[in-house]
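Note sheet for the following structure.
In this view, the complex is presented without one of its protein chains, the others remaining in place.
Our next item is subunit A:
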Amino acid sequence: MHRAFAGDPAARRACAIAALDVTRAAGTSTVTRCYAEYPVKILTPKRGIDSACDCAWAYAVNMGGGLVSGDASGATIRVDDECALAMATQGTQKVYKHDTRRWNDDVKTREGDDAWKVGETTSALYASVGQGGLLALLPDPTQVFADAVFRQTQTIDMHENGSCVCVDWITAGRIGYGNERWAFERADVRTRVTVNGEPVVVEATRLEASSRVSLNSDVSLGMRMGAANVFASLIIIGPRVRELAKSCGDWARALATRHMAHGGASWVRASADDLTQTDPQSKLFVSASDLPLPHPGVVLRFFAADTESVQDVLRSLLAPLASQLGAPPYDERGGS
């Protein structure tokens, strides 16, 4: 853990707020350590989960209803050899505005690289997956509200025979609240998957308001995003999810072929007002990338006009995981 967030003290502090260990006890994957500090709470339900399946479930709950300016949240997870853990959330992760009045003095007095980062809301997760282990990260989307400054960093360090399924998605914000779309100051979201310490895939995105010096400073972030309201990525890697990676990759490639044949991304340039949340024609674009050898896996990346389209897709794509997790992901019965 220390090596993973070396040189990043804010992330190291954030991922120490909660800890979860899943090891073998009585022949099954069992949560043997569960620690959390306010505002994080971890629930480990068993109802609705198939008890015959060798998998533990945990839900990360934020007691404050969201993250406010300067909050740090996160967890350190250990999935032992031949164990499985599904980690979900109770609802969307909300990130509220960055309160400059609270942090201005610190910004003036601190020097160096971290000065501009003082007060940013941080979420950090470090997970290690042992040999034959499986980690499924199945959170609800992150909603970054107007004027928020948010950084999320996740590192999944796997044994070469470990497996993980990692969903990460971000929405435009409170679309129904005065059309508050992509109105945050900055959102930096990063997932890094390593195998035996070597980086395999890094999914990193940084979206910033037009206030900073850039080639896009004449255009607001909302305009740049067009009619897209959700971005999502799905990383599937490891021997236990090899078939799932193939089925998801085949589905994504088939849909991308249809979209490329018929201009399937033209909707993104429409005005956001032309595409309401209740628009019956859900708009979604996906592309898939197989991971480089020797790592068996695939990365799917989506953008869509509404959250429900992405949730339906994830529910459908990840349904085969129910046999390993004990409940279908993103399903009302037991998933997120």
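Everything below uses one rule, namely that contacts are C-beta pairs under 8 Å (C-beta built on N, C-alpha and C of every residue); 3 or more make two chains touch, one makes a residue touch a chain; residues count from 1.
One rule holds in what follows: contacts and distances are computed from a predicted model.
For the chain of the complex excluded from view, the name given in UniProt is "UreF, urease accessory protein F" [choices: "Multifunctional methyltransferase subunit TRM112-like protein", "UreF, urease accessory protein F", "Sperm-associated antigen 1" or "Trafficking protein particle complex subunit"]. Residue in contact with the omitted chain (choice from A:41, A:301 or A:315): A:301. Remark: the omitted chain is touched by one listed residue; of A:30, A:44 or A:287 this is A:287. When you scan A:180, A:208 or A:331 for touch with the missing chain, the hit is A:208.
Subunit A residues in contact with the hidden partner, per the touch definition given at the top, are 6-8, 112-113, 153, 188, 190, 192, 198-208, 212-217, 219, 224-226, 228, 231, 233, 235, 253, 256-257, 259-261, 263-266, 268-269, 285-292, 299, 301-303.
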